[in-house]
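Only a part of the assembly is drawn; its chains keep their places, and the rest are absent.
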């Protein structure tokens, strides 16, 4: 059987580059175009494939297309592709909860929503921060381990590729090197809408920071727990939910660091009790923003949509 | 008048090196010995001064001595010096609150405790993390802006010099580069005792992280506030407390980053409200762990003890 034909739109941003990398290692699909306005004509890194301009690209040549564009530019591409009968995985925010277009798409949190993804025509691939927060908290909410009322505080830190590859002064090497800072203070980050849609029961305070590394997200979550709940109970709930999930690792003890996940498609989860504060458990979620936080989850979604084994081609 | 004679014990660790640097720029004192077992005989970087071995050092030649040793090694030195009538500023944890020897020393949180420091014989120079937390929270506690009951969550991140210069695998370049991790989970970090002594009214959760930079501490503090209190009220209280403090900067808006303070003896403070969560204000405190968090505050204390202008020689 011929491999399924795949297209990547916006293939030279950080997300697009990672998408090509994981697709290249999949083995069951073939990338037949990869667009880049900036590098059209240059070799893509995949054998025999040069980047093409979007306007010169024949959408009909593929069965499924990944949209790795800057936020805001994906919606018209999705419309064109769907009209042509081509399935779409949109890695931008354009069809995520809070976008106003979420009703048109299936939310591709693959570990929570596999059934709907399998038959979806248009999948909104989740944001990097919401992936860690949602997969850490959803099982705990479901099992009623979370104390209702007080906010769950998510102190997050991300490497710089999370901000995209468009040149901006704030992202220059000499600005970031040796620095560390909070950004989007005020609980107004775009990703909050997405987290709230998945976790409507939980008041969230989300505070991101910019980390002087290229890749990786670490989310330190301060969780008010119901009476009697401790870190061991949290781990048990995670085990029940994610024990067989191919890309989620629950640590038996301790908490994960970036090094455990960078370059992989894994989410690693750990929990710790706090001396003197029985009502608060600290959770740590670690993932690669370009792996499980973007291209890895997109490939997972593709596997579901095309009937492959869910973990095929994933680095886990 | 001849400059006051000063000694530095343990002058080749990160704290000792920074101590020599700020003493060299002071102008009103003269360093007459700087000990290093490892580099005895080598030039110290100060004109005409070589490092000496501790045993070969004449304590009587100085009026005041800075102890920059590994934690645990300062107490016997302090005893010897005090017996010889020499004043001591101990930069280790050996005489800080929680050490068991705190009763013998004046706690040198210079901005809070200047009067007692002026006449002290032995000053316990505060830890780097407690300096930011205490100076951020003390005025808010005093003015009753803090909501009693729920814990104040301190999410802190420090550069690697905070862990000292003794070679350990975890501190090797290739271990830290590209990584980020939480450590001392469980609310058991040594610095907690010190914070609690200064802030007995406030339940604290303190979670430090190791940052892949050489210097600097950023503390993101999630503060439960009394009804009606917001970031503006926090800034006003800070202004009242620290408006004339030479080494504390209260930001009129926004929050500070490491770049604002690394290489200085400043503490920078900022506050932000959180949409949808009126009971929580986010505070950010930034300082250089070797500056305001160690050698800068030690020099400040020396200035108080010797009758210099408080800010003399400080990088602010």
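Every chain is named by a letter (A and B) in the order it is written, and numbering of its residues begins at 1.
Rule of thumb we're sticking to: contacts are C-beta pairs under 8 Å (C-beta built on N, C-alpha and C of every residue); 3 or more make two chains touch, one makes a residue touch a chain.
Bear in mind that the values here come from a model prediction, so they are computed numbers and not experimental data.
The total count of identical chains across the complete complex in this file is 4, with 2 shown in place.
In this section, only the chains that are shown with their structure count from here on.
Our note on geometry: chain A versus chain B, Cα centroid distance of 39 Å, whole angstroms. Residues of chain A touching chain B in their complex: 150-151, 153, 155, 157, 178-182, 185-188, 203, 205, 207, 209, 211-216, 218, 220, 222, 254-259, 262, 272-277, 280, 282, 284.
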